[in-house]
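Moving on to chain A:
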Amino acid sequence: MPVFPSDPYGFLTQWFNNLLLHQGLPETTVRLISFAVGSLILVLGSLLFCLLLIWAERKIGGRVQDRLGPNRVGPYGIVQAVADMMKIFTKEFVTPAGVDKVVYNLAPVLSVAAVIMIWAVIPFTITFFGTDLNVGVLYIVAVGGLAEMGIVMAGWGSNNKFALLGAFRAVAQLISYEVPMVVALLLPVMLSGSMKLSEIVRSQDVWYIITAPVAAAIFFITSLAENGRAPFDLMEAESEIVAGFNVEYSGLKFGFFFVGDFLHAFTIALLFSVLFLGGWRGPAADQIPILGFFYLGIKTAIVYFFGLLVRFSLPRFRIDQMMNLNWKMLTPLSLGILIATALVDKGSANLLSSMAPTARLIVRSIILVLANVLVVWSFSDIFDVALGKRPRPVVALEPRPVARPEQPPTPTEGGTP
Partner candidate 1 sequence: MIPLAWYLVFSIALFCIGLFGVLSRKNAVVILMGIELMLNAVNINLIAFWRYFFAGSSQQEPTRALAFVAIVFVAAAAEAAVGLALIISAYRRRETVVAEDMNLLKG
Partner candidate 2 sequence: MLNDWLYIGIFMVLSLFLPAAALVIAGILGPKKPSPIKNSTYECGIETVGDTWVQFKAQYYVYALVFLIFDVETIFLYPWALAYNQMTFFMIMEAVIFILILLGGLIYAIRKGVLEWQ
């Protein structure tokens, strides 16, 4: 029986279910109602939480770029997001002529829903989760596929060349980065032997960021790319294409793409903490579930802050650089790390089986870290050989004064200045 102060969520659900059961309702109906209420809380909670996220992101972004950020409405400008929301709710929808009505209007809804739906499987504490799906990891990836559909529909439904081009660029980016992401997610599944997110959290006696650091890094980078913000904001490269797939949207419809965007940034941090940083695990979190919520919150906040730092400090990639990073670096690396981890872990299993549990844990982690380091270290050489490239010779340049060229520039032949 959950007690209130240590496990408010478990306590409330049990209380609520008992309340309904005592009304004489059949069990299936009670389950339906409690599911509906639970998911309503999660969906509404995530949508409202987005207001806080928008404020936090603008404030942090401001401080990173040496500005103040929002500071007029309320203390520290905290009500700014609410004011913005009220404004955007009363804006006019400009619907361009020739759009495909259904597809055009469904697209922003789908792109928000695709992010919120991830929250259904995240274990916030040991008792507080939407549902514990037995294919949770794949579910998360699959839901990402729905977001791609949303972008395609936005681009095509708008009846605009630039929206269509932007949508296709965006989708090409998203699907490319999904490949290493799916492969990197195999490592937590492999190490924990389960696709349930709660199982993955529970099995992290050693955080997977230690036993699978390369996979964690790949997951983080690809998630940033899936989110489509700087430095991967090619889909919204306003200096190259008009503004991406959402040019023809206005008011709240336009806003929804950004609600999805802000929420996705946080969801990435949440997923990263769950998959690689031990989720709710921490001292005494088993006994007092509410503590797990705070641990998860702290871990998520750190990862989220790190993601924001990346967003606000790095310049945008060129699209060819981005595709090369994915196909020539991350994808082979993720496959390589998968093979290496599988072989090394299984190969050392006999050696480890005679040790004491704690010693085994430590030695196994060390071996896996070493394997990761080795793979990264030897990766570029092996891959260059596979691609038939010669290793690039190291050229040491003579130091010379920077501002003054050594010889006067030769006049160009074409006569251009």
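Keep this in mind: contacts are C-beta pairs under 8 Å (C-beta built on N, C-alpha and C of every residue); 3 or more make two chains touch, one makes a residue touch a chain; residues count from 1.
These made the cut because all candidates are chains of the complex that A comes from, given by their letters.
Please read all numbers here as calculations on a predicted model, not as lab measurements.
Engineer: Looking at 1 or 2, only one should touch chain A in the complex. Which number is that?
Structural biologist: Candidate in contact with chain A: 2, the rest do not touch it.
Engineer: Taking the complex as given, what residues does chain A use to touch candidate 2?
Structural biologist: Residues in contact with candidate 2: 31-32, 35-36, 38-40, 42-44, 47, 88-98, 105, 108-110, 112-113, 116-117, 120, 130-134, 137-139, 158-162, 164-165, 168, 171-172, 175-176, 178-179, 182-183, 186, 189-191, 193-195, 242, 247-248, 251-253, 256, 259, 319-320, 323-324, 327-328, 331-332, 335, 338-339, 342-343, 346-347, 386-388.
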